[in-house]
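Below you will find the structure I want to go over with you.
Removed: one protein chain of the complex. Kept in place: all other protein chains.
Labels run A, B and C following the written order; every chain starts at residue 1.
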Amino acid sequence: MRELKLYFGPQHLGMVGNFSITLQVEGDRIIKAESNPGYLHRGFEKLMEQRTWIQNFPLVCRINVVEPDHMELIYSMGVEKLAGIEVPERGKYIRSIFCEMARVASHLFGAWAYANMLGFDTVANWAMYHRDLLLDMFEELTGARVYHIYLRPGGVRRDFPDGFTDRLVKTLHKIGGKVPDYNATFFENRLFQKRAEGIGIVTRKEAMRMGAVGHTLKATGLKYDIRKIEPYAAYDHVDFNIPTRTGGDAYSRLLTIRDDMIESVHMIFKLIDKMPKTGEVYTKTPNPFKWKIPAGEAYVRCESARGELGLYMVSNGGTNPYRVHFNTPSFNNGLTVLEKALEGESISDVGNIMISLYVVAPEIDR
Amino acid sequence: MINELKQKLLANFNDVQVNIPEDNRMTVNTKKESLLSLVSYLKNMGYNHFAMLSCVDWIDDKEFELIYIISAYPQDDEHYQDKEKKNILLKTRISRVKAKFITIISIFENAEPYEREIHEMFGIHFEGHPRLTPLMLERDYKIPPFRKDFDTNKYVENTFGKVPSIKERKEGKK
Amino acid sequence: MDRNQIGKWLKNPGKMANKYSFHVVYFCTGCGIIEVPPSITTRWDAERFGIIPVATPRQANLFLITGYVSTKTLAAIIRTYEQMPEPKYTVAFGSCPINGGMYYDSYNTITSLDKYIPVDGYIAGCMPRPEAIFIGVTHLWKLIDMDKADGYKRYREDYVHYRANQEQILGELDWPPLFSKENL
Partner (left out) sequence: MNIIALFVSPLIALIAGMFFLGLSRKISARIQWRYGPPIYQPVIDVIRSFSQKSITHGKFFDFGIILSLSSSFVLILFLPIGKLCALTSGGLIAFLYLMLMGPFGIALSGAAAANPNSSIGISRKFLLALAYEVPLLLVLLTVMTHYHTISLVEIVNIQANSGWAFGSWALILPGIAYLLILPAILGMRPFEVVGAAQEISSGPIAEFGGKHLAFYTLQHALHVFVGIALFVDIFLGGWTFFGLLNPLAGTVWAVIFGIIIFLLKMTLVLFIGLFVNAVYPRFRIEQAMQYLWKWPTLISFVGLIIVVLTK
């Protein structure tokens, strides 16, 4: 058989995000895959050095389009740690609820991407519709559909509006009521199982060797979740499970994502019940134009929808950060794990595997 | 727990400075020669998750600081130990002129893209790295863009700002 | 179908068909792409207006440039644009393709897109809501009606200048010119 060099992306219907993979193909089999990122590189970390601490918020959320909120969270956490600010109790709960909403929205987007990839137009349409219902809640809360800029150092921008939690619960119940339909047509569909089972297997040993995070690891049975390991926001006040599977293939990863979504919804209900009814939602911070943060360094991490998200930040006592470096989950999963997982697979499964690894291109490029 | 590790490190390596700024963070400053053995020592201790490699350009000191952040995966499926909470920041400084360092791919496989990125953005050459090809950038920037002496405003003005609009080009031709 | 339009349809069917059958190149050039899935699915359903995404640029006639353009993407955009058959239309999202937007000082994103390929319209907002995309499309309809969406004609006429600008940023291009002296 003839060896072919195939360029998968960046202009490709099955590609989520502006990303490209160079495949060396023999017939239908992939011999070697090479990720080719950088189509979305804007040099965020450089740009952030030239802006003040608060001016960085519009930039920081644009690192990941699909779920900007965890980016805001990690940056706020970094600034808080450097400046030594404490978040009030209610602010912590609101942060947690907000981030879990973002997680559900992101997983629904992932379901859209996966369904679209496999030609499940019906489920894709449903998932996008339900994500939109959630985006409406975001819009009510923050005024924006996608980039919210709601979190800030010291807490959140403003309190929940009256009756917001009731409407949120109602929306989540509406989405949750469709889970049986999703299961029947998508997650437990026999044809779909055939498509996804045994595809792109990453065993636990391999995953740990390649430094995988997030669902790639959870699908092999390892409960690696920063929310449990190093609780931030209000996660230490609430009881939740970390869904895992043992297969390590694309199907296990997808089921982990589904279970994670359902768990997140339950967690939002618990958080709403436990939340202090009144109280401050943010600590006052100095004038943002003159705010100087004492010199030092901080490494903070949180669990985004895609896995461990880290931020290394250095301040030299000025009005701008001296160095910011995001360690995004897709960087590892999309460059190291993806190349390994694609080897030996069929080309009809490239998008399948890539989406199951939950790779988002702008997160890699930054 | 973290103090034990500190004692062990101090006992085994003679040129390290260990700080514990807070409960779950430990910074280890070391000479560049002993970094590789320190990394493999920590890996053998069970700190088997290489989280990231970062770099800071301390232009006033004429030095680059490389930061290797290492943590641990949980040992078993059900319970967490104290170990996973720890993040160890290994730091070493190298000279800014002819920046060069050794790769740690042999110890942590996933350091590969991180080293590629640092090579591209800071111009640090990692010896022994199998493919130090450009990862994200396609243009040739004279100074690697993440260095502090790279002025983005000036660069934008000189490249993108210098491109004439189509109207200007047409008039210029006439 | 509007009954008043029958005359227009008979007069120039190609133009009218181009209006009501926008096949979009599915190319995630920037973060604005996040609002494209909602607008082509249940909530907003762009297929009502005949707008569907297609897999290859050969079948497309509308190119949505969804946000900032890095230099690496610019090369891909130009190639994709040149592969599309005429007539073709370009619509850019947000402020980033106009003047760089919030990435005005980024070393890797170009500041104004219309120096490299012709742009027929811009949709404001970061990122534009799905409604804004539809408003943009209806404006494009008007422009096509008035024969003002002539980006592809401008590209043909001023190809030398566009190519010169592209080469100034990207260096030597590794594909041959689209229009040579003979087929102009």
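Couple of notes before you dig in:
In this text, contacts are C-beta pairs under 8 Å (C-beta built on N, C-alpha and C of every residue); 3 or more make two chains touch, one makes a residue touch a chain.
Please read these numbers as outputs of a predicted model, since none were measured by experiment.
Considering the whole complex, the hidden chain is in touch with A, C. Of the options C:E47, C:D147 or C:E167, the residue whose C-beta touches the omitted chain is C:E47. Of the candidate positions A:E26, A:E86, A:D121 or A:D166, contact with the hidden chain is made by A:D121. Think of the hidden chain as still there; on chain A it touches residues 4-6, 12-14, 25, 28, 115-122, 125-126, 129, 185, 189, 191-192, 194-195, 346-351.
For chain C, the residues in touch with the chain missing from this view are 1, 13-18, 20-21, 23, 41-42, 45, 47-50, 54-56, 58-59, 61, 84-87.
Please note the rule applied: only the chains that are shown with their structure count from here on.
Interface comparison, A-C versus B-C: the higher number of contacting C-beta pairs is recorded for A-C. Spacing of chain A relative to chain B, judged by their CA centroids, is 23 angstrom. Centroid to centroid, with C-alpha atoms defining each point, chain A and chain C lie 30 Å apart. Mean C-alpha positions place chain B and chain C at a centre distance of 39 Å. Shared contact sites, meaning residues of chain B that touch two or more other chains, fall at 136-138, 145, 150, 152.
Within chain A, contacts with two or more other chains are made by residues 38, 41, 43, 46-47, 50. Chain A contributes residues 37-38, 41, 43, 45-47, 50, 208-211, 217, 221-224, 228-230, 244, 297, 299, 301, 308, 310, 312, 314, 322-323, 325, 327, 331-332, 335-336, 365 to its touches with chain B in the complex. Interface residues of chain A, counted against chain C in their complex, comprise 10-13, 15-18, 38-43, 46-47, 50, 58-59, 62, 65-66, 109, 112, 116, 124-126, 128-129, 131-132, 135, 145-147, 361-362.
The residues of chain C lying in touch with chain B in their complex are 71-72, 75, 100, 104-108, 110-112, 114-115, 154, 158, 161-162, 164-165, 168-169.
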